[in-house]
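Below is one structure, written out as C-alpha cells; comments come after it.
Yeah, one chain of the complex is gone here, protein chain that is, but the others are all in their spots.
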Amino acid sequence: VCSQWCVCVCVCVRACVRARARGPTPPFSTLSISHPASMITHVELYRPEKRNAMNRAFWSEMVECFSQIAVDAECRVVVVSGAGKIFTAGIDLMDMSSDFIQPVGDDSARTSWNLRRLIAKYQETFSVIEKCPKPVVVAVHGACIGGGVDLITACDIRLCTQDAWFQVKEVDIGLAADVGTLQRLPSVIGSRSLVNELALTARKMYSDEAKTCGLVSRVFPDKEAMLAGALELAGEIAARSPVAVQGTKINLIYSRDHSVADSLDYMATWNMSMLQTQDVLKSAQAAIEKKSPKEVPFSKL
Amino acid sequence: VCSQWCVCVCVCVRACVRARARGPTPPFSTLSISHPASMITHVELYRPEKRNAMNRAFWSEMVECFSQIAVDAECRVVVVSGAGKIFTAGIDLMDMSSDFIQPVGDDSARTSWNLRRLIAKYQETFSVIEKCPKPVVVAVHGACIGGGVDLITACDIRLCTQDAWFQVKEVDIGLAADVGTLQRLPSVIGSRSLVNELALTARKMYSDEAKTCGLVSRVFPDKEAMLAGALELAGEIAARSPVAVQGTKINLIYSRDHSVADSLDYMATWNMSMLQTQDVLKSAQAAIEKKSPKEVPFSKL
Amino acid sequence: VCSQWCVCVCVCVRACVRARARGPTPPFSTLSISHPASMITHVELYRPEKRNAMNRAFWSEMVECFSQIAVDAECRVVVVSGAGKIFTAGIDLMDMSSDFIQPVGDDSARTSWNLRRLIAKYQETFSVIEKCPKPVVVAVHGACIGGGVDLITACDIRLCTQDAWFQVKEVDIGLAADVGTLQRLPSVIGSRSLVNELALTARKMYSDEAKTCGLVSRVFPDKEAMLAGALELAGEIAARSPVAVQGTKINLIYSRDHSVADSLDYMATWNMSMLQTQDVLKSAQAAIEKKSPKEVPFSKL
Amino acid sequence: VCSQWCVCVCVCVRACVRARARGPTPPFSTLSISHPASMITHVELYRPEKRNAMNRAFWSEMVECFSQIAVDAECRVVVVSGAGKIFTAGIDLMDMSSDFIQPVGDDSARTSWNLRRLIAKYQETFSVIEKCPKPVVVAVHGACIGGGVDLITACDIRLCTQDAWFQVKEVDIGLAADVGTLQRLPSVIGSRSLVNELALTARKMYSDEAKTCGLVSRVFPDKEAMLAGALELAGEIAARSPVAVQGTKINLIYSRDHSVADSLDYMATWNMSMLQTQDVLKSAQAAIEKKSPKEVPFSKL
Amino acid sequence: VCSQWCVCVCVCVRACVRARARGPTPPFSTLSISHPASMITHVELYRPEKRNAMNRAFWSEMVECFSQIAVDAECRVVVVSGAGKIFTAGIDLMDMSSDFIQPVGDDSARTSWNLRRLIAKYQETFSVIEKCPKPVVVAVHGACIGGGVDLITACDIRLCTQDAWFQVKEVDIGLAADVGTLQRLPSVIGSRSLVNELALTARKMYSDEAKTCGLVSRVFPDKEAMLAGALELAGEIAARSPVAVQGTKINLIYSRDHSVADSLDYMATWNMSMLQTQDVLKSAQAAIEKKSPKEVPFSKL
Partner (left out) sequence: VCSQWCVCVCVCVRACVRARARGPTPPFSTLSISHPASMITHVELYRPEKRNAMNRAFWSEMVECFSQIAVDAECRVVVVSGAGKIFTAGIDLMDMSSDFIQPVGDDSARTSWNLRRLIAKYQETFSVIEKCPKPVVVAVHGACIGGGVDLITACDIRLCTQDAWFQVKEVDIGLAADVGTLQRLPSVIGSRSLVNELALTARKMYSDEAKTCGLVSRVFPDKEAMLAGALELAGEIAARSPVAVQGTKINLIYSRDHSVADSLDYMATWNMSMLQTQDVLKSAQAAIEKKSPKEVPFSKL
C-alpha cells in the first residue's frame, strides 16, 4: 500500500467529512449515502442532532437502502458509520414509544400478535445487512448503545476509535434485547462469560476490552483515522473478485448456522458453478505475473 | 457505584463469611444456602474438610436446590462459591467409585444400560443450573478440578481469584468428561486449540490464562474481594427487571443451540408477551427521570 | 517434567530433523512418516523444494495416510509439521490448474457436476484428520498459506513458531475457500470480525495475533523448540488412556456440530460402554498411589 | 350442517362462478380475488385461455396478493382454485423461457449468480402461501402440472375433483423441480416410494391415487361440488377463533421443520400469550351453552 | 398363536374387566394399574363417571405412573386404555378452567410467564410416555377427544374399536393444541392435508379413516376384542429381548427428530454396547433350534 494511496484516501475521507455536512440522501431522512471510492458505498447514520437515535423512519430506510445495495452491481463493499458526536444512541424512545410501550390489540393475545409482527419487522432491519452479499465494514466512534449493538453484530467487520464504548442497554429499559444482539453476539466474541455479563448488567465496554474480546478487530486513535482505515480495508476487499468475496461472505454466514459437514456440502455445491468464473483465470495469471489483485479488472456482479 | 454501597457490600461479605462457618443448610448436607442481599441467593459448596469433593449427596442436592431456586420469586440471581481452601476437588472418588468403577448388570449390555441412566442423572445436576432462569454467577478460588469445570461451564458468569486454577481432569482417570465440560466448554471460550489441549492433556490453567481466553470475565486479588465483586455484580442484575433479565438468559442459551434465524423467531415469539410488562414503562420513566434502575420497584416473577 | 525428559526429547527431535533429510516415506511422495516416540506418529509435509505446495499426489496421500493412522493401534497421537523453510505454500497451482482452471464437461452443468465431485474429494483430504480418532497436533513454522489454513483448522491443537504467519489466500486467486477454512475457522477462533477480515482481505496474520486470537495455543521461538514442544505435548496425550483420549476427541467434535442437549445424550450413550474399560480402574489406582498416568500400561485400542 | 347452509353455499358458488366470468381483479392480471362469504377470500388463477399457465406476471402477483391477505383482518381463510378447464398447466414456457433457457451473465459463474437470485424469487411465490398465517384450502380440477404441484404442496388442505390429475413434470423438461415440490411433497404424502416415482418419471397421478396416498383429503364429483365443499370447509375454519386457527397453522408448519422437543418449547412460548385471548372464554362459554362456535363473535386479528 | 393362548387371553381380559370395576389404584385417583400378564403393565384411565376427563390430578399422576414404569424391571410393555363408555373426553374444563381461563400474574407478561410454566408441565404429562423406554400400546374405544389425541400420539402403537372416533378439539375452545398433537400428529400419519383439516376444523374422524390414514394400525369389532388384541400384541413384545425392544423404541424416536446420518451414528454408538448382551446369543440359539423367542428367558432390564 503506497503512500500515494494513503494520501488519496485521506483526501477522500476529508471530502467525505465535508460532504456529510450536507445531510441525508433523499429519499432517506436518516441515512446519508455516498461513494467515496470505486465500488465502495458509504452508509452514514445521519441524525447527528439526535445522536443518530433510531426513529421510526430509520427502521424502514435501512431495509430499503440495503435491498438496493444488494443488487447494485456498482457496489462491492459497504462502510457504515455514524454522523456527529457518537455512532448511535440506539432506539429513539420518544419516537418509538407508542409502538412498544402502548401497543394495541383487542385483548392481550391480539396485542401480542401485533407486537410479534412489529418485532419481526425490526429484526429484518438488521438481518438485511447479513442477507446483503456484499461485505459490510462498520466503523464505530463515541457511543454505540442498545440497538447500535444489534446493528454492528449483523455487520461483517467491526472497527472502532479509542474513545468508543458499547452498551447492551436493553435490560435497563425492562426488556430482553430482541433485534439481534442476543442471537449474534455469542458467535461474534469468544468469551461467553463476558457476553452474559454485558447483556445481564448493561455495563459499558470500552474499546480496549472490545479489542481484547474480539468484538472489534482494530482500534484507531480517532474518527478520521478510523474512516481512512475503514476505506482502506474496504478498498482491499473491493479490489478482489466479487465472485470470490461475496461467495466467501455467504458461506461464512452459512457455516455459523450449520454443521461443518452440511457447510462443506453447501460450499461444494456453491463453488461447482462459481469456480467457472473468469476471475479465477484472471487472478491466477495476475498472481503468476506478480501483479496485485487491484490491477485486475473483474466483470460486475 | 458509591462508596457507601461498597461499605455495605463489604459488611455483608464479612457477615457471609462468618455465617458460612455454621455449616450446610438443612436438609442439605453439602450446600449452604444464604441470602446475602435482597433477591440474591448464595449457594456455597460446603464440604470444606473434603475440599468440596462432589459426593453422592451433592449430585442430588444440587438438583433439589436449583429446582427450588427456579421457582423462588424472592430470588433474582444466584452466586455460587466454595467453602474452605478451594472451590472444589471435583468428583469424590471414594464415595462414588462403586457407581462407576464397579457398575452392575447381568451382562455388559445391562451394565451399560445402568451406567447410561446414571450418567444422565449426573448430567442433570449441572443442567439444572442452565434450566434455572435466574442468572448464576460463579466465583472460583483455589482449585477447580474435574467436575468443578463441568459445573462452572453451566453457569452464566465466571469470576475467579488470582490464585485460582482449572483442570479438566477426566482423562487422567481414564474417561472422557461426561457431565458437561466437553459439551459446553467449546462455546464458553474462544480458542478451540486451547479447549482441546486442556481436555486432552489435563494440564492446569491458571487465572491469567483463564482471563485471556475468556473462561472468566474478571480476576480478583483474593476470595474476599471476589465475593464482594460477585455480590456487587449480582446486585446489578438483581436491580433490573426480572422479566428482562430472565428473558435474556433464556434467549442467550437458546441462541447457542439454534441458528440465528430460529433464534430471532423464538425471541420475537418470546417478547410478544414479555414486552407487555409494566417493567418497560417503569424502566423507561426511570430512564427519562435519570433515575437508576435500582430505584425502580418491580413486581415479583 | 524432569530435565531428563527434555534432554531425551531434544535428542529425539534432532534425530528427527536429521532423519527427515532422507525424504518422503514410500509409497508416499509428499509425506514423510516417522515414529519419534512410543505411540506417536509424525507426519511431515515433504516437498521442501516446492515449499510443501499441495500437488495432486498430496491430496490422495493424506487420505491414505490418515486412514491407516485411524486404525493403527500403535499410534495414539499424531504430530503434523512441514519440512524445509515453511509449513506450506498451499495449493500447487501449476500442478492443479488443469482441474480447476480448465475443468471439463459437455456443458456448464456437466462441468459443475465434475467440479463438485472434485471439491468433495479435496474436502475429504482434510476431513480425514477430523475423522481420525487420534488427536492431531500441528506445528507451523514460516508460512501457512491458503490450503495450509484449511489443513490446520481440521487439526486439534495448533502450535507455531515466532516467525510463522497465516494467510487465507483464496480470494486473491478469485475463489471462496472451499476445502474447510470458511467452515471451521469461525469455531476455531473467538473473534468473528477477525475471521471475516482474514477471509475477505487475504491479509497475513502473524504469530502474536494468532496467539491472541486463539488460533494457536502456544508460540515457540524457533522450529526446533516447537517440535520439542509438540512432541512433549504429544507425549502427554500418548501417556493417557486411549479410550479416554479418543473418546474426548470424538465428543468434542460432536459437540461443535450439535446442541448441548444432543451432545450430552450422545456422550452418555458413548460412555455407557467406555466407562467399562479397565483403564478407569488402572488410572484411579495410579491416582490413589500418586503415580503419573505415564506409569500406567494401557491396552491397545 | 343444515340444508339451509348448503343452499346458501350453492347460491354463493353459482354467484362466484358467474362473478368469475368478469376476469382478473386489478391490479392483478392473472388472479381474480373475491369474497364469497364472510372472512373468506377466494383467489382464482385467472388465465383460462392459457390454461392458467404461470407467466412472469403471475410469479409477482402471488407474492403481492398473499402479502395483502396475510395482514387483512377481514380474511380468516383462503380458497385457491383455477378458472376455466384445468387448474394450471404449470409454468408458461413461452413467457418464461428467456429467464431460464437463455440466462445472462458475463461468465458461467455470473449466470449462475443471476439464476440463483431468480430461483429464490420464484420459490418465494409459493413460500408466501406458507408464511401467510391464514389457512389456505386449494381446490384442483382437471390438470395440475409442474409448477401447479409446487403451488399446492405449499397449501394447507388439498381437495380435488374426480377428473383431476397431478404431474411432477419438471424432469420432462430437463430440470429438477426447484420451487418447492421436492422440498414439500415428501412431508405431504406418506409413501416415499411414490414420491420418488412421481418425481423421477413425471407420470400422471389420478384423483383416486391422490386420495389414497393422502395428497388430497377429499375428492368431489365435479368442480361445482368441490367449490361448494371448499367453501363449506373454509366456513368451518372461518367460524372458529382466528387466534386458535392461525396459531395452529403456524405451529403445524414449525413442527415439520423442528424436533418434537423444540416444537413443544415453541408451542409453550407461543401459547403463553395466546391463551390470554378472550376467545378462550367466549368459546368455553359457548361450549357450555351447547352453542356452535359459529355463533360466537370473535374480534378481528 | 394357538387357540389355548387365545382362551388364556380372553380369560385374562375378562378378569381385567371385572378387576377394573374396583376403581383407581392408590395412590392414584385417576388411573387404575394392573398386571394382566407377565411383564405387561396395564394403565387404565379411570374416571368412568366423568368420561375419563383429564382433571388436575390426572396430569400429575401420569408423570408419576410412567416414571415408575420406566424403571420397573418387571415391566417390558405397557397397555393404556380407558374405563367406561369412552376412552376420554379430553381436558376436564370444569376442573382446569381456573388455570387457563383465569390465569394469574401482576401484569400480562407475568401471567404469560406462569402460563408457560404450566403448559410445559402439562406437555411433560405425555412426553413421559415417549421418554419411557418400554413400548406403549394404546387401545381406544368410543371417543378420543382433545387431550386424548395428544395422549395417543405420544404412544407407540395405536389400536381402536370399530365405534371409535377422534377429534382434535382445541380450536373449538379457542386455542391451538399445545400439549403434543400439533407436534406429533404430522409424523404419525401420512397425509398432511388430513392433519391440517383435522386440526383446523375440529371435525371427527372415525375408525375406518383412522385406519386408512395410519393413525391406528388395527381396528377391532369391540372393546373386549381390542383388549384381547392389545394384550396379545403386548405379549409378543414382552416375549422378546428387552435390550432389543427398548433399544428399538429409543432409536425409532431418535430417528424422528434427527437426520438419517445422525441417527445411524447414534445407533452404532448405542449398539456397540448393546450387542454385547447375552440375549443375542440366547436368541440366536433359539432361532437355530427353531424355538419361539417366547421360550427364551431373558434377564431383567
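A, B, C, D and E label the chains in the order they appear, each numbered from 1.
Note that a contact is a pair of C-beta atoms (placed from the backbone, for glycine too) under 8 Å apart; a residue touches a chain by one contact, two chains touch by 3 or more.
Note that this is a predicted model, so its numbers are computed, not measured.
Looking at E:S34, E:S97, E:N114 or E:N251, the residue that reaches the missing chain in the full complex is E:N251. When the full complex is taken into account, the listed residue touching the unshown chain is A:T269, out of A:S38, A:Q68, A:S98 or A:T269.
Considering the complete assembly, chain E touches the hidden chain via residues 135, 156-158, 187-191, 213-217, 233, 236-237, 240-241, 243-245, 247-249, 251-252, 255-256, 259-261, 263-265, 267-277, 279-284, 287-288, 293. Although one chain is not shown, part of chain A still touches it, namely residues 258, 262, 266, 269-270, 272-273, 276. Although one chain is not displayed, chain C still touches it through residues 71, 106-110, 112-113, 117, 243, 273-279, 299-301.
Everything below uses one rule, namely that only the chains that are shown with their structure count from here on.
For chain E, the set of residues touching two or more other chains reads 108, 111-113, 258, 273, 276.
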